[in-house]
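For this depiction, one protein chain was excluded, whereas all remaining protein chains were kept in their positions.
Moving on, here comes subunit A:
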Amino acid sequence: MPVWLQEYSWRQTGSAVYLSLPLRGLRVSPANIFCTDQYLKVSVPPFLFEAFLYAPIDDTNSTAKIGNEIIFFTLYKKEVAIWDSLTLANANKEKLQHLRQDAVLKAHKKAKEETETKKIKKQEHKKYALEATIKLEEAERTRIEDLKEKERQKVTKELELWKKQHEAAEKQNKTQKELHQEVQPLNEKKKEKTNKSRIPNEGTSKTKLKHTKGHGSYSMFSENLNEEQLPAPRSAATIKINFTSRVFPTPLRESRVAEEEEWLHKQAEARRTVSADLSELEDLKEEEKNPDWLKDKGNKMFATGNYLAAVNAYNLAIRLNNKLPLLYLNRAACHLKLRNLHKAIEDSSKALELLTPPVPDNNSARVKAYVRRGTAFCELELYSEGLQDYEAALKIDPKNEAIEKDAEKIRHLIQGTNQDS
């Protein structure tokens, strides 16, 4: 239950009400004061002051001054009138409650409206700022464009001028040339004289011709002189060169160097596994070091029934190159014949691993691998695994009747055992 503060004093004028509320030892902040147009509340728990005003006031303009031990309210009345009392007379509890709620709602609404207006104002300000910046930038841009345009025009004019001068000079050159052609024989003698005097100068001064008007004769003379002074063509020779080595045919780029290094590294590694056991293999013949030749040998021995020898051949081939799936596949077949079922399973699995991109080219090899593994499982009485493999084989090659029959057999076997147990 709050403690009601009821000691207050008030006085009024036609348009305002002055209310002073003494607080003994209480610290009040603006958050403790709640005011709407007909309800005033000061709440500093556990103390409470509440006033249901006689008539509406203008709560936006009314003020509250928090001073030492006292709050001084200046409330401006909405309608100029003299109030009979500060608060409403009938203190019906329900009504009071109602009024309180109303007040709160009103306050809410007011707050909402205020935020709305603030938002709208903010947006307008932003828009305005944006427009202003756009204008400024536009102005800057046009200024630069103007400068550029002026520059361009100036330069174009200069160019035109230069061109005209140049054309005039060329015309003069042409006419002078024609004149000189007529006067040629006379000048031959002159030329010889100037020849001698010019030789010492040739080396020091540069005979770089400047663009001058009406000096056609000058240039023609020097041209003729140059021809006579030209050395003979060089004697042909060849220079042999070496290039800094580069494996790739593409141009060298810094950003690609890391990639290229990696690629080369991998290539080197792949080649290294081949040459791992060189020491032992030294006493073998050339062809015996070739995995393909060994595979063929193995196949032949398998065909004749010499399974152990075939396994040996495949073993050596695998040591030389362990990335050929067919070697494992064939070795699995040998192991099956030799009843080395676990080894057969291992080899078929390895073969399947190596045949990982499951493409149509791999089909026959994969079918064989699955079938061999399936057979091995069944021999070991692991019928469900065996059936899985047979079904995988069937998926690749649905038209193979032998596999179909074997799969059926295995299914019956499984059902049989299930029934028994």
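Here, a residue touches a chain if its C-beta (ideal position, glycine included) is under 8 Å from a C-beta of that chain, and two chains touch if they have at least 3 such contacts; residues count from 1.
Keep in mind that, in the parts below, contacts and distances are computed from a predicted model.
Out of "phosphatidylinositol N-acetylglucosaminyltransferase", "Dynein axonemal assembly factor 10", "Phospholipid/glycerol acyltransferase domain-containing protein" or "Proteasome subunit beta", what name does the UniProt record list for the absent chain?
So the chain that does not appear here would be "Dynein axonemal assembly factor 10", according to UniProt.
Of the residues A:P231, A:P360 or A:P398, I need the one that contacts the missing chain.
A:P231
Can you work out which residue in A:L26, A:A111 or A:V155 touches the chain that's missing from view?
Answer from the full complex: A:V155 touches the omitted chain.
Out of A:M1, A:A31 or A:I239, point to the residue that touches the absent chain in the complete complex.
Of the candidates A:M1, A:A31 or A:I239, A:I239 is in touch with the missing chain.
Using the touch definition up top, pick the residue from A:Q6, A:T63 or A:S255 that touches the left-out chain.
Answer from the full complex: A:S255 touches the omitted chain.
Across the whole complex, list the residues on subunit A that are touched by the chain not included here.
148, 151-152, 155-156, 159-160, 162-163, 166, 170, 202-203, 206-209, 211, 219-220, 222-223, 226, 229-244, 246, 250-255, 257
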